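A single protein chain has been omitted; all remaining protein chains appear in their positions.
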Amino acid sequence: MSSESNKPPATDHRPLTTVTIAGLKLKNPVMVASGTFGYGEEYSPYIDLNRLGAIVTKGLSIKPKMGNPTPRIIETPSGMLNAIGLQNVGIDAFVKDKLPFVRQFDVPVIANFFGNTLEEYGEAARKLSDCDGVHALEVNISCPNVKEGGIVFGIDPKAAASVISLVRKSTKLPVIAKLSPNVTDITVMARAVEDAGADAVSLINTLTGMAIDVRTRRPRLANITGGLSGPAIRPVAVRMVWQVANAVKLPIIGIGGIMTADDALEFIIAGATAVQVGTANFVNPTATMEIIDGLEKYLIDNHIADIKELVRSLNIQASH
Amino acid sequence: MSSESNKPPATDHRPLTTVTIAGLKLKNPVMVASGTFGYGEEYSPYIDLNRLGAIVTKGLSIKPKMGNPTPRIIETPSGMLNAIGLQNVGIDAFVKDKLPFVRQFDVPVIANFFGNTLEEYGEAARKLSDCDGVHALEVNISCPNVKEGGIVFGIDPKAAASVISLVRKSTKLPVIAKLSPNVTDITVMARAVEDAGADAVSLINTLTGMAIDVRTRRPRLANITGGLSGPAIRPVAVRMVWQVANAVKLPIIGIGGIMTADDALEFIIAGATAVQVGTANFVNPTATMEIIDGLEKYLIDNHIADIKELVRSLNIQASH
Amino acid sequence: MYQVKSRVIKNEEVAEGYFRLSLECPEVAEKAGPGQFVMLRVGNSYDPLLRRPFSIHRINKWSGIEILYKVIGKGTGMMAHIKAGEGASVIGSLGNGFSFTEELGEALVVGGGIGAAPLLALAEKLTGKGIGEERKVIVFLGGKSKEDILCVEEFKEIGAEVQIATDDGSLGHKGFVTELLERYLGQPQGTAPTRIFSCGPHLMSKRVAEIAKKYNTPCQVSLEAHMACGVGACLGCVIKVKGSGVRGQF
Partner (left out) sequence: MYQVKSRVIKNEEVAEGYFRLSLECPEVAEKAGPGQFVMLRVGNSYDPLLRRPFSIHRINKWSGIEILYKVIGKGTGMMAHIKAGEGASVIGSLGNGFSFTEELGEALVVGGGIGAAPLLALAEKLTGKGIGEERKVIVFLGGKSKEDILCVEEFKEIGAEVQIATDDGSLGHKGFVTELLERYLGQPQGTAPTRIFSCGPHLMSKRVAEIAKKYNTPCQVSLEAHMACGVGACLGCVIKVKGSGVRGQF
């Protein structure tokens, strides 16, 4: 009774769900994660793209990339391993063939990209900044499937900082650094990219994993190792978001195994200003819509007028 | 037809399943993991302890430890988070009250232990070596739930090496270093403990994770963070075992999400000489027995005379 | 204690959202006592991963046990799909269960919602009587609404008196079941040794304990502990362990 009456009265208006990440205003904090939503068109028959907070593209590179041999995807308990190998059409074809489709919609487009060398990161950033319809850049320094040295950027704070500084200099767009979870201390990486000029961090990318076919005694992925995603990794992702929230001031985009609104709320309460939904798109193409609705319902049910009040609201006082 | 006739004839005898880890001979490579099997008595109504490769005890310390407040355990997709906080009866009570029970069985006992300081590791190693019925020591340098500084040992190669050197000097028993997966490069840790005199490495301990109750906006574990175990982490564990197998010569004990014989085989093929079964004990107390039977069946079905032939047998040649 | 692959005899919805599962497991049944529980697992999915604890609802000594469960999440949702003839893995029986002596003359049994589950096995033992002695068993059942009042017929059949309370007044007294208990204890009492047994949600148990303090030792079973192993091996639940059995919050 008494706790009920302490609550503020239910708001008359719909709660505010808009958030701003690095100057980019989003209708709501729910984006789709890179590599899990194609270039935007693939899921357009199933959901209204206008309702998304933002669309993050498949990881792009200067040159088109064929990716790895198959099998590229296998299922694991409550997760999946992928070793797509960053297959993509290349930035030029993206701008020419893919961007016009998503530009039709009222949704910010965040271009996820990577380079095989430091210089390529700069060049890609410049190219993407020049085209019409890209609203922010997400720098993938963390893909575990590139063998050309890309991995180094994601796990070494100095290398990560050098990539982000260069990208920062090469674009006027907001720069989001996407962090790898395959590190001892994610806060060191977050601080490094913060100092190097990133406007936001997104985390986590996939955990490196592996599975073996015991009949053939061969790896189940042609690439041997791959990236683990899905609900299995969510506890690790939430922990890292919480750690980073306690270490840097940058806005955080939380990613990893988000399937439902409650999952998204875990990340937001832990410290994320926005979230990305990845593997869930495959399982349930309407997951993002359900999450957006679920967040709004949570705000109403809990008498919260603005979703920003939830960000970093974790209460760690012992309860007894 | 032709591939069939290329196979060696089925062995007349039962295949060999014995393995040797750091001089310790095991009937078979299947142990129970620390903290998931109590002190041995708890599961004795359900399985024949004599059939186990070895029993690893709950993590022991010089002084008894109360552990963390509850909730200490929560379920996550295909996994669980625990923050027991290394509750244990202490080495003296273990020797007096617990060891006599397991000593009745024909099974090697591996004492898992930890210290809050470097000195405590040495003292604990000495104490455990003096008592009758402990056959090897597993040094937990990696528990994420000890806040007194214990975590440092597990993620810093120099600190890990200093612990292992000291333990090495303090005992004549085989020394197994148990590694944390919460590091950028597990091979660096494995090499550090190899150089410091470890006889074997066991991996992985739990991944640090976290979960939030979105109704109360509190952590679901009283300790805030906990260790993720179970099938969810298996792909990460298999990957790390494979990496370590390519980096050190030490025998490896593979741990992480093993539920079935096929899971155990993944680790063995990746490079583990033996395995430990943890969370699976809770789900299926007879898991170890089924795994032991399943390994033997696999050897027979695949015409393999000795399980040692399987260790590090992963074929990474492209198949097409 | 055993781990058995038991066969499902029957799995039927006895009320909206409540199922009764009959399991063939003579070994477990033989040793089982009221207030004890089993750890159950159906299917082979790893989500949910852990076994689920369920009180023993009824014991059929030579054949098996029954479980009464409420569907609330993934685990119980999967249980609701199990068909007769299929397998379920049972670990049990665990916990020390309810205890009373032959001399007990009057038993006041208080159940809230699904908390009625273990009380049927208890009532069956209580009404089984002592050595030639007469024993009075009153069962107080509470719940949100009439759908949450379980096993009334079963309790009556074995000779227990049943008193009912619902929050919405759709059946019996409108109010808390503990009010019925208090009213009863407020009346002039006989001299027979009396004991209260209860199982239900946390708040109900607390109130029972308060009431019982004045009159007798309460004996409670909590259905709200989170358990990973159920046998004392994981140290996840901070419970007193006796032998290798988990004591629950008695």
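Residue numbering begins at 1 within each chain, and the chains themselves are lettered A, B and C in the order written.
Everything that follows uses one rule, which is that a contact is a pair of C-beta atoms (placed from the backbone, for glycine too) under 8 Å apart; a residue touches a chain by one contact, two chains touch by 3 or more.
Every value quoted in this text rests on a predicted model; they were computed, and no experiment measured them.
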Of A:Leu60, A:Met80 or A:Val238, which residue touches the hidden chain?
A:Met80
Identify the residue among A:Met259, A:Ala274 or A:Leu314 that touches the chain left out of the display.
A:Met259
From the list A:Thr18, A:Asn50 or A:Thr70, pick the residue that touches the absent chain.
A:Thr70
To test your reading of the contact rule: which positions on chain B touch the chain that is missing from view?
77-78, 231
Chain not shown, touching residues in chain C
43-48, 74, 77-78, 81-83
Under the stated touch rule, tell me which residues of chain A contact the chain that is not displayed.
35-38, 41-46, 58, 67, 70-75, 77-80, 82, 84, 87, 230-232, 259, 279, 281-286
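The working rule: only the chains that are shown with their structure count from here on.
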Report the most central chain, judged by the distance from each chain's C-alpha mean to the global C-alpha mean.
B
Per the definition of touch at the top, where is the C-beta contact count highest among chain pairs?
A-B
Roughly how far is chain A from chain C, going centre to centre by Cα mean, in whole Å?
47
Multi-chain contacts only, two chains or more: what residues does chain B have there?
77-79, 230-232
Among the residues of chain C, which are close enough to touch at least two other chains?
46-47
